[in-house]
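A protein chain is absent from this complex, but the other protein chains hold their places.
And now, chain A:
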Amino acid sequence: MRAATLEGTPSRPADLLRPARRTGTAPPPGGRCASVLPMMIDVPMLLPAILALHAVVAVPLPPLVRRLGPRAFLLAGVPPAVSAVWALAQAPAIVAGRAATAEVAWAPALGIGLNFRVDALSLAMIVLVSGIGAVIFCYCAAYFHHGERGLGRLAAVLVLFSGAMLGVVTTDNLFALYVFWELTSVTSFLLVGHDDRKEQARRAATQALVTTAGTGLLMLIGFVMLGHAAGDYSISGLVADPPDGGPWLTVALVLVLAGAFGKSAQVPLHFWLPGAMVAPTPVSAYLHAAAMVKGGVYLVARLAPGFADADLWRWLVLGFGLATMLVGGWRALRQDDLKLLLAYGTVSQLGFLVLLGGAGTQVAGVAMIAMLLAHGFFKSALFLTVGIIDHQTGTRSISRLTGLGRRMPVLAVAATLAAASMAGLPPLVGFVGKEAALEAFVPGAAPAPGPEGSAVMLTGLVLGSILTFAYSARFVWGAFADKSTVSERGFRRPSAAFVAAPVALTAVSLGLGLAPALADPLAQGYAHDLPAGHHAYHLSLWHGITLPLLLTGLVIAAGALMFVRRRAVSRLQNRMPRWPDAEYGYHLFVHGVYSVALSVTRRTQSGSLPVYLGIILATMLLLPGARLAAGLITGEIAVPGVQGAFRLWDSPLELLVAAVVVVTTIATVREHRRFPALILLSVLGFGIAGLFVLHGAPDLALTLVLVETLTTIILVFVLRRLPTTFSVRPNGWAKRLTVLLCAAAGTFIALALWLMTAARTDAPISQGYTERADEAGGDNLVNIILADFRALDTLGEIVVLATAAVAVASLVLLNRRNRVVDEPAAEVAVEAEEEARLSAAAEEHADSVAAHAAAEPALGQGQAPARGAGAEAGEAEMTVRGTAAGPEGAGGESRAEAVGGGPGGGEPAEGGPAGGPRPRPADAPGDAADPGPAPPDPGDTPADSADPPPDPRETPADPDDHEGSDDGRP
């Protein structure tokens, strides 16, 4: 954390033009600032700490919720509450124009920092995110039941979401904004999919994630382009000094707007929001009314002062915003589910907010802040109301609810007031905001978007407001009215604490409506950066008889008519042709992605390792190979021959050795018998050693000779067990193609190496080693390098060798324990092995009679598959019979049989073709037993040495068991 400052009065020239208003709210620099500073200086720095507090509180929540139940939500509400209190404490300074900033260095070299800057717009958003958030956390404590599934996770994620959202609205860096933005998408995914046993919930969660995170990626590209064009990734810097126009700026703005529209559910991306209503209602109230969906609105409003002048921006924002407002309102009228009605209402209001935020005039900015606050308070109150109704009555369907107004009067009054705020009725804050919004588009009153555009927008706003009034009325009627056609349901009255949350939120709606002066400084604080109209506009209940007031009257009249004639409206809606469904488009898109992925997979994923490796080789030839060829053709790459530096060989003797190497290599490739191939391979190795000798590398040659000898010995040991010939594939075009490909790849690499080494200009760096050889105290430079200069490499080499040795030892020793089991038969084989182990233990600790008894059942089972075996199995059969003939033989032998019989007897069902190889495991340990290493086996590995000793108590019982089963067998 580096700095905490209070910004001085903004330095925009526009501020100088409005000295009267500024001095009204802001103290003169110096005087009061000096007294305020000591108190304030550390307070902005608290913001990163508050953000961290969200994460810290989220961690212990799941266990706490398990113990305390939903009451733990009260604890979860602490971080948002702290954040809201912090914001309110900062409010006087912020609305006076001094943004609170805090800075945490993150990746300064990349222009990425956790810079925070809270100005009026951020403050308004914090009121929603943290203020309403805290209320909703309290509501959760009453809403959820003790022991509900996944409640701890829900609480923790909800707090994380709250923190992420706080980050979105306070950060001043584009990248940090993106990170917080996607964090809200991810937490929203988890919250919407809370009931993960419901497929519908999972789908809705995925849909919301794909839409918001997908458009978020587009937004990131836009951010990078914007930041690159401006040379500054701080948002405040970007807005204060926007980059000049140009096609790329246009593209960047479109991409950023795509992100904002996806998040704020603008048409045609709005479908995810109604879908997300499967989330628990408090979550919907928080994410889908108050906080998350406002993210896009926030971004548009945040960037508007810098970019609203661009025509493209203005028309995109106004066009999509208005379309969303109308479509959302129209569809809200159709809904029977109260929550869905509110969801479409939210879509509509979000369109309204986006167009206000993006319009880029001062009055629109004032209206945006007012509507932002108004919508946050009335919509979350209404959602919480629906939550209570759903919680108490078990339904939220309009056609099944009746008489709730009589039985929950307090809630009904609160919800009606909230709905009135939504409908834009005085004296609520919704009315104040809507008046301002209409004023913003009165033709001639504002500098943009021109008279005709303003007229169109104003008409659209009036239409949207009529729809809003109609669905608000429908909500109140649907939730609380007495309906003669519906029979009443019995339910318990909600507790006072439960109802308190929506009542409190509605009280704020009413309070802000009665005293709009409370919200006005905030709105002015945001709007003063925007181009002003002819006169300043302040939020107020009464502006005199103005056009907006008359329009409001028209809205109320028309809306009321629509509500009264709701049957006619619904008939009209049914007669309307069905519009193309945006959600259908989403499904088409997702299906298309799946299909493309599948067809690509089908073409490339043959499941054959050689094909995959071949593709890699072909890619190498195609990309760097083509580049090399191009360089050679254009003469860009010098060929040694041209400069006269070409040498055929370094000494004639080299030619001879090279001939040996080439011949043996090719012969190795062509040889299909294992031992000749092995011999050729070692000749090849010794040939390479000869090349080393010729090139002045005696150490290499010595090492290689030693290693080749060892490798050959190991190969002999392994190959001895494998088939005499390698499997051969028939010749054909595939083989020819492979040969061609490999030859081309090898030639390409050698050619590239040749040209690269020929292009070397600097002296080798090993000159330095030669000079310092004395310090290391040695004459052999290679040894000095290995043991001194690059000793750490040698240590790594030793580690590799030791690891390989351990791995090889475990693989080989495991084999002797005969734990090779087929996957499907693992259980059976484990049983068989257990039996074998017991018999091994028995043979060690009990007398020889017990040992025979233990060995025999295994033998009996082992013989059956052995008899049906082919030529190879004949050998095995002999081994088995041989031991069977002499049951009184050595202890080691009988143990080997028992072990061998295990897997054989474990799968008696597998006969036929599997019978051939089956006895193999039987004769492998048999072989191993021949030299006599079997008896010490049980104590061989540390893991197993623990197995037999505890047996003495059990052993007497176990052989008895075997004897018992044995008795019945003959």
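To be clear about the criterion, a residue touches a chain if its C-beta (ideal position, glycine included) is under 8 Å from a C-beta of that chain, and two chains touch if they have at least 3 such contacts; residues count from 1.
Following the convention adopted for this analysis, contacts and distances are computed from a predicted model.
The subunit not displayed here is recorded in UniProt as "NADH-quinone oxidoreductase subunit K", chosen from "Phenylacetate-CoA oxygenase subunit PaaI", "NADH-quinone oxidoreductase subunit K", "3-isopropylmalate dehydratase large subunit" or "Aspartyl/glutamyl-tRNA(Asn/Gln) amidotransferase subunit C". When the full complex is taken into account, the listed residue touching the unshown chain is A:Pro610, out of A:Pro610, A:Pro624 or A:Pro676.
Residue A:Ile714 is the one among A:Ala497, A:Ala517, A:Leu623 or A:Ile714 that touches the chain missing from this view. Looking at chain A, the residues touching the absent chain are 203, 206-207, 587, 590-591, 594-595, 597-598, 601-602, 605-610, 613-614, 617, 640, 643, 645-651, 654-655, 658, 661-662, 665-666, 668-669, 674, 677, 681, 684-685, 688, 691-692, 694-700, 703-704, 707, 710-711, 714-715, 718-719, 721-723, 726-727, 729, 738-739, 741-743, 745-747, 749-751, 753-754, 757-761, 764-766, 769-770, 773, 779-782, 784-786, 790, 793-794, 797, 800-801, 803-805, 807-808, 811-812, 814-815, 820, 822, 916-917, 920-921, 924.
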